[in-house]
Each structure stands twice: as structure tokens, then as C-alpha cells.
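Please read through the structure below; I'll follow up with questions.
Only one protein chain is missing from this complex, and each of the others stays in its spot.
Chain IDs A, B and C follow the sequence of writing; residue 1 opens each chain.
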């Protein structure tokens, strides 16, 4: 999962992109980067850190110009190598070109092999780099023509921003897996963002989504041309964006994320026939669904788990005395809320089950007399190949165990998942318009075997 | 405001204190320090940073031993100087002694002057250092005797932990301004903490508060002796701990903070006669009061403001284009919740009014048709001299303006403060048992003019 | 100017390359990098710093394997961009390939343009990256075949090391501009180094130079094959290596650098008819020539200038009181040696003249009654295009002014340069075997206009 952001026609363009990335930080905490242009040259800074840690006072002096794009990167793999932090940038026949990409290309391995056979040299193992090579190898009189011709070769999920010395180009794959929004700054100039929540901070207004298969070319003066680079296929918006990934203050695929989550909670309450004294969210992921659940069920909402806002990147556990912190450092139970109570805990999904198991134990230790776990989505049975970094099938507990097995493992008195039907009631969309492969194993495209790493380091 | 923590009889004592400080981080983000003892020597590490940034893997090797105390420091003054980060430590007639202190000594200036006249040399400008000099200058056969005799000379608020090579000593001032709790680790050994919420993480159980005027001497083997070093005066527990400072999952002055805040919210709803469509908290400070308010008033609770969890220490604003972020980087409105709605916003207090003013504007910009600001405490009219870092009277808006003036300044349609009576209904205590000087200007002790800085640096 | 180093068949290969780079640090202080191979993957670490600052305890764990190459980089341009620090590394049709290069390709601009036209994308602005693209675009069954075929396309100076997962390949241009030596480790395995001085530290023995136009392919087991990839042209060894660049403890182009510099000093003494009381070197560059000069002239050698060994990378000058440090921070005069004396100062060359001017003033201030400046090489009249980072003609003082003008500018009583004939007496070589373009403006090859930067950053 990643977030992308781009502005045109702005003094301090790189500083504005930094603000946008700040608001998109939830989409990727492993790295942040910005490329700016002053009409003559591109300037880059990228770091394997949070946005707030990647840039300082001096950074924006080294990122001059009135156009810029940025990227926040998410990865579950151990250490993020510097070379894999976006935006990517290279110089070739079409001048210098930078790219920031959200999504995953399912045909990356075969694309890369064929590009290598033509003599292309790769600097990273990220599929995003492919966009640069495809454009460089393509025929065309202009960079936009090269990009337009090369994009149809990429298959899978991509919302992507390109920056040259004089243009910002945005495009979205024909299925429209990942979001990409167009807004307007106070001075009328366009701004692009993965989510609409990143418009508020810079004072921009949401205008519309970039359409599936659409490519938008923005000149340095803000002039905008829209091209359909590929015929749109059936929309396959990622339903998990609504369930978990996007921020609740975003407006996504035509709907408010906040309200969608309330509805998911209400649908869950209807499906979950349970007697209880309190409904509590796993903060903050289960918050809105818990509110919807409380409202529909009439069971009062309480904050039975308090989130520690000061959790850092690293946490040093004692070697011998106490072990297995993890969730305990992030969440603390409120005994006065839980003591002697029948509790329904709400969260958005279960991945490995280890966190849920710790939460159940924590609630019981704090005196809960009954713990029901209710999940505002169906069982996650299969990995995502379109940009969300879910673990393999082996690691996904619902891929290998029944709901009853999972309940026993996490130690809850009852475990309820929302049905697929209930989920679609919540998102208010037609099932055919969403990709729900993580719940249904129905992948909208072919999937290739992964590309393997052959070099490491800085 | 500060937080203190201490353990005895624990392998990896410093790592456990680190865990405790992690859970007390909300009491001070400007600095963190730990002193440990292995029975032979004291070891210290302190940094002007968050707990998570102040210690790494190697830190605890340099903090060996089975006893340790720690401190988190709060300060509104610009840069925190290294030399002012606690615990303080010095060597003298009584060996090496470290001190971690929560509170403020109202007679620090006169105490310091008289100690200097006797030849004492000060390294910092913190009142906490006084405890070391008082003990060193005191007569007595043992360090505990020296401390016992010297404590009555200190006036004001102090919950304090001392560490020598072989003892941990805890004490609380005769008014009991600041909290200090005693718990038990799984192995039965005592643990001390500013708040009970820091017991959960290390698996300790809350036992009792250290009493006002009580001094507890704990030997390396855990043996504990309690002494009344001064006759307790009338209890003057800080009511603001319940309203704002303490974590909701703590048990404080005999009451659950969480439940107290719910009651404050309910009392506020009763006093606040208002028609509205939604109640929203300023997250997270107004959360529990908003829940109580919603419950009592029947107006539905919504999360109309979303908190950005990735806000760093520094934030780089654009120089020209957009200015005056501040709260915008921390909070974002949810348009779908606010559009066309009559909103009641709940927070715990108003200091300067600037944040409230920005929030009101933000809510109106997001479409709120009416904004009522309701505060779960009375107007803050006077600074605290007992350990909370409130600004001067000049800066406290309620010290200089009427409620109507404040309402006009922040731009709300209505502004409601909880009454003193309503507050005491909420905290369920006798007014005489609390210090409410910030609301009433009735200070339980004399106050001296402040001590001035004469040196700066590392 | 740069230094390169490579080993095969060594446990801790990367640590040994680090030692080699340490000994080659004088050839480049702007950056250091190492790439290692464990037979399966390449690992890289590079930093824009000194060798001692670029690697720490943990670095070599992340550079595993029994083969490695390294590079130290020199640059006069302001900040070194991370992306321009070698070794370069990329993955393509021929697997993953790394390159470390000493020298400059005179046809880099045209080579790059034609590679870009074929679709190649460049990550840096360094000519060294061209070697990777040339090999990737070349036909051939193996990587060594591709390299062998592609090298003849490069024109200019290059001593170069390649590393693949399973081979180390060394090559030297047909003119042999820059040195490259082959040695043997204690275990008989080959080791490659820019200079022989870097063999001593790792306990290796000097064996021979890599020949002009020779390419040596070394398998992981140490097996070595030598190929002549191009017919050697007339040898054009860089004479400035002997005069200034190489370390005196190196054996270079068949001669001891130390002895060569003594002979240059003797030749200078013969040409420089001067009466004086003391000969002093500019430490350390003029040391050996000064010893030769003293010996030949009979004038006693003294250390009239003391070098400060603790000069850091940055030096903070007072803003108003005193200005224009520069050489004063590095060198200090010894008044007791200079007072009332007629002094001959020896250095290897004059670039802009500003340092000499400061030295003359410093010597006079310290009481020298007469200052003769004697230079152990002819006037530097023209820039180097083969790897030494001399300034442009505009900046080279001898390019624009007569010897008398320079003397007047630096304020010396007399200024003597060694003649071209004297220089060749010193180096004991045939003039036709050396490139002396910086003194003669006779460039052995064509020179293209430089390639311009189009992107900056990390």
C-alpha cells in the first residue's frame, strides 16, 4: 500500500506535497520521497522513514520549483532498502522522468525480463521502475506519447504520477483498483492525491476521481488535457480501502468512508445476535464500525481499550522477566469499564489472529465476564496482489482454519464475521464493481510468480 | 508536569522502568531519564527526547542492576537543556544519590538561596536538585535519616523517588498534591508509579497510594518501612489530574479517571441546555466527557474530527502560500458527519483560546450549521504553581475575558463551561480535598517569586 | 581522481577491501563504497564520506561473501550527491553487475547519448555508469564476453573493476593512463589495487601491473585468465601520479614514487641557482622533493611549517574579526627556524596560487628574510581530462600568467619551476611514454564537451 500526491503551479510545491504526504502517512510508514521541478531540472529527496522524519527545514531548499510529486511507501519486509524508496527517477531519451506509483503490477516479472532482454538495467526491485523503462523504450515524439503508448503494457493495479521538467502526468489503470483524486488548490491549480483527506490540509477542494484508463497531462501553467489511454474495463475498486485502509475523513469511490464504516457496523450488529453490556472498539481501526454496531444494537459504546499515542518505531522488550508485549504496549484495558461486563469487541479484520488473542486475554484479565469478537468484514482468506501487503495464505489464519477454530485460538466466547452480502450492504456498491479477492479468492486478473532479489544495499 | 517510576528486586530493572515511563509518556514529552543501581554504583542515562527515542538496545547494558528509578519531563519553555533533564544525581557525604520528582516546590527560590549561602553549588535550575542538597547538608547517620529530616523544609507539591546504591525511597508531600501509587510486581516486589495505568504493562497490581506526608524506604531485598516524615495536612489533590492530565485507564485519588470524565460530561450536559444534531469530542482529550454528554443529552455521538496519529515533533510550514497550521495538522474534520449539522464540541479546558478558534472555523468550513463549544471544567483563570505548566495570567484567556468575550473570540454560537459545583459532582469528592486554584485562585500555600536562570547549555 | 581495490577468495572480503580503501584514501575523500558477492547475490554500501566514516562494525555483516570490490571517490564539485558515489550496480540481461572505475572517459557524452537513444536509463551523471550499459546492450554469451566486446567503445582513461555474482574482472585502457596493480594475498589469491601501497596493510605482495589493453577474468576460486581486449596503444602513463598524486610508498609504472620525488627535488636544485639558509617543504606534498633538493644543494632541510593533523572537514571561521584562514588552519610556521633566514620552500605544483601566496606571507610574518618558491614540476597550464580534477584554464594561474607575474602575485622573491626536461630526468622515463598534457597541452586523445546534469538529490 502506498500514497501518492502531486501539485502544479505552486510556489513551495515541495512543501505542499510534504503536507499532502503527511495526511497520507497512514498509507505507508516505511519511506517517503519527493521529486520537484523548477522547469529546468528535477530534484529528489527520499528516505526510509516517516514523512516527519524524512524532511527538515533545509530539505525544501534542495527541492525547488513549482511542480512536485511525492510518495509514501508501505512494506512488511524487514528493512526497507534505500534504493527501493520512491519516487524513482532516471534520465534517458525522453529526458529526466520521475514516477510515484500506488498499486502492484501483476505482470512485472515478465515485463522486466523482456525489458532486460532489450538491454535495460534496473536499479531496484520495485515494479514502479518498470514504468520508466517502458516509456524510455517506447517510440513517440513526446514523453506523454511514450507514456500513453507504454501504459497498456502494464497489467494490474496502478494509480501513478509522472513528473518531467515541464509536466505532471497522472494515470489510473483500466480496472481502477486504487483510488486517485483530482482537487483544486485555492489558486485554481490542479492537485492529485490518493485520498481526498489530503486536500483539506492544503486548503484544496475535491473535484473528481481520475477515471479508470484515464491519463491526465498537466502543463506547468496548469493547463490540463485528459486522454483515455485504454478502454476502461469493469470497475474493480478495492473494497478493503473502505473497510480498513483509507482514512475515515476521505471520500472514496463515490462514498464517505466514515459513513460506510458506520453501515458496516450496523450490518454486523444485525448479523450478530448477541447479548452484551458494552460494545468496545479496537482503537482506532474498529471505531466507526463499533459506533454503528452500538447504534443498531442498542448496546452502549465504551472505550474499553486505551491507545498509547507515544508508541515509537522500536520498542525494547525485557530479555527474561516479561515477554511478548506487542499489543500491550499499544493498547491498555480500562478495568472500570470492563470489570464484570459482557463485552463485544469490534475490529475491521483478522490477519494472523495473534493480536486478537492477546486482546481477548487482556480483556479477560481486566475482568470481562464474556468476550465476543465481531469483525466488520468477511474472513480474509487470500492475499492481495494489487497493492495491499497481506501475508501469504500460510499465514492468513482464515485461509486455513474454520471460524470455530479461529474462535478457539483467539479464546473468545464467540466470533462473528460480517457476511459478503452484509459487506456489500455496507459499502452500498454492486459486488461486480469491487475487487474482493482477499475475501473471495476471485482475482480479476492473471497473477505471475514473484520476481526475486539479486542485490542489496544502499 | 512529570511522571516518575521505580522498581526494586527486578532483573532488568532499567528495562522495566523504561516500560513504566512508556506508559507515563503523556505526563511529559520533553525528556526522559533512568538511573539504576547494581548495589555498587549508580548508572544514568537521560535525553531531551521521548522515551522511545531516548533508549535503544544498548542502553540497558549501561544501566545494569536490580533497582532503578525513572522520570519523564514536561516543559513548555522552548528548548529543554540537557542539564535540566531528570533524574538528578550527585555524590556527597551520603554517597551517591539520585532523585526523580513530580511537582513544584513553592519555596524553591528561598531554599536555593540559603543552600548557596552555605556553599552549595547548583548544576541546574530545576527545583528537584534542591532535594539532593537538602539531604547532603542535613545531619544524620544514614541517608534515609537525612532525607527524612530534610523533606519538611520543602514546601509545595512533591511526589518524589530517591535511589542510592542500596535503597529506593519514595515520599509524597503533606498535601498530597500529585499522585504516587504503590503496586506489586508478579514476584511480589514493590513498584512505584505516578499513575496506576503504568502497572498494567509490567504485569503489576495496584495496591495503594503513598499517603500524604509518608516516606517509604525500600531495601534492595524489597523489605519496606513506612515513616510519616510530616504530619499530613488537609488533602489537596490536583483536580486537573482527573479533568485532563491523567490517563483514563488510571485509578486516581480513589476514583476511576474514565468514570470521572463520563460524569463530568453528564454534568456538563445537564448544565448545558442546547439543541443539537451531533456531539463530537476534540480527540482524544474530550472523548470521555463527550460520551457522558451524549448519553445524558440523548444527542448522538460522532467522531467529527479525526486525529492524525503520525504528527512528528517538528512540522515545516510553507513560508508564503499557506500559514497557521497548528491544529490542522493534528485534526481533520469529517465533512459527511458535519455537513448541515448543529454540532456540540466537547473539550476538557480552554487555555489561550487559539486552538478552539481554529476548531470552530474548521467545523464551519466543513459545513456545520451551528457550533456550540462545551468545556468539562470551569474557566481556567489562574496559573498552577504545583507542577502543571500552565501559562501566565496574561496568556490565560479566561483570566482576562468574560465567557461571552471568549465565545466571540473563538467564534462559537454558544460557549458553556462546567460550574465548580458540577465539577465536584463529577469528581465525587469534597471540594476541600482538592486543589482547584487554577479555577478558583485559592492557592493552598504561599507562592514565591521565580528563580532566574544564570547559565545555559549542555 | 579515484582509487579502486578488489579481492577474491577471501573470508571477510569486504573487510579486506575496506583496508585497501583505507590505504588509498589519498586518492579520493568524497565518497567510499564496497560491493561484495557471496556467489548468490551482490551487496552494496556506499557513502559520501571518508572510508573511516562510511563503514562501522555492522557494515561488513551486510556485505557478506568472499569477493568484493571497492572505490574511493574524489570530486572538487561542492556536494557529492549520493547517487554519484561508486561502485555502480544494476541488474539486466547479464544478471547483476557492479563497477568501480578510476579515470575519465573522453567520449562519455556521445556514448551516453547513443545509449539513451537505444532506451537506456541513467541513474547518475558519472561516466562509470556507461560501462554497465555498454555491457548490457552488447551481444555475447557470457558477461565477460559482453564486457570484452564493449570496452573498446570507451575512449580515454580507465582502470576498472567489475564484479558479478561469480567473477571479478579487471581491465585497463589501451594507453594505460591510470595505474592498476595485481598482487597476491598470503593465501595465493589475487588482489587488485590502484597503488601498491595498499598491498602492505593486508599482507599482500606486489606482482605486476595490469597491462594496457589487458582484461583479467578471475573466477570465484581464484583462477585467472588474461585477455588482450584491445591492441595496446603507445603508453601514456600520467606523470602527475609520480609528481603529486600517488603515495610515496607506492611502486608505480615501474618506479618507486619516493625515489622519483627525491630525483625531482635534486633536478630542481640543479636548475634553481639560489643562495639560502634553509630548505623547507610544504608538508607533506613537498617533503621528498625538499629532501632531494637539500641533498643536492647542500642547504640544510628544516621543517619550517608544521602541519595540524586534526583539521576536520568543516572549519568555522569568525564572521568579522579574522578572516581568510584556509592554509593557516592546516599549517603553522616555526618562528625559531625561520627568523632572519633566507628560505627556499618546496612544493609539487601551483594551481591557483592562493595557497602559495598565503604561505609566503606566513613565512615573512614569521621572520624569513627571503622567500624563494621552488616547484618540482613545470607550470600547470592546462586541465586534465583523464581523471585528475584540475580546475579550468581560467582558474589555472600558469595558464594565464607568466612565471614573473605569478611570482609577483604570490609575493615570493623568486619563483622557480622545474623544466620539462628536468621532470623527465626525475621520472626516468621516455617523454613519449607519459601523458604530460597538464604541462604541455598535448592531449593524447580527442576531448568532447562535458555532459550536463539534469537531476539532483538522494
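Keep this in mind: contacts are C-beta pairs under 8 Å (C-beta built on N, C-alpha and C of every residue); 3 or more make two chains touch, one makes a residue touch a chain.
No experiment lies behind these values; they were computed from the predicted model shown.
Shown chains touched by the hidden one, complex as a whole: B, C. Annotation: of C:10, C:297 or C:456, C:10 touches the absent chain (contact as defined above).
In the full complex, the hidden chain is touched by chain B at residues 35, 41-47, 62-63, 89-93, 95-96, 116-123, 132-133, 136-137, 165, 453-458. Listed here are the chain C residues that touch the chain not shown: 10-12, 15-16, 18-19, 22-23, 25-26, 29, 50-53, 55-57, 59-60, 197, 200-203, 247-249, 251, 256, 258-259, 284, 287-288, 291, 295, 300-303, 306-322, 325, 328-329, 332-337.
Here, only the chains that are shown with their structure count from here on.
Relative orientation of chain B with respect to chain C corresponds to a rotation of 180°, obtained by superposing CA atoms and rounded to a multiple of 5. Measuring from the averaged C-alpha position of chain B to that of chain C gives a distance of 61 Å. Rounded to whole angstrom units, the spacing between the C-alpha centres of chain A and chain C is 49. Among the residues of chain B, none is in touch with two or more other chains.
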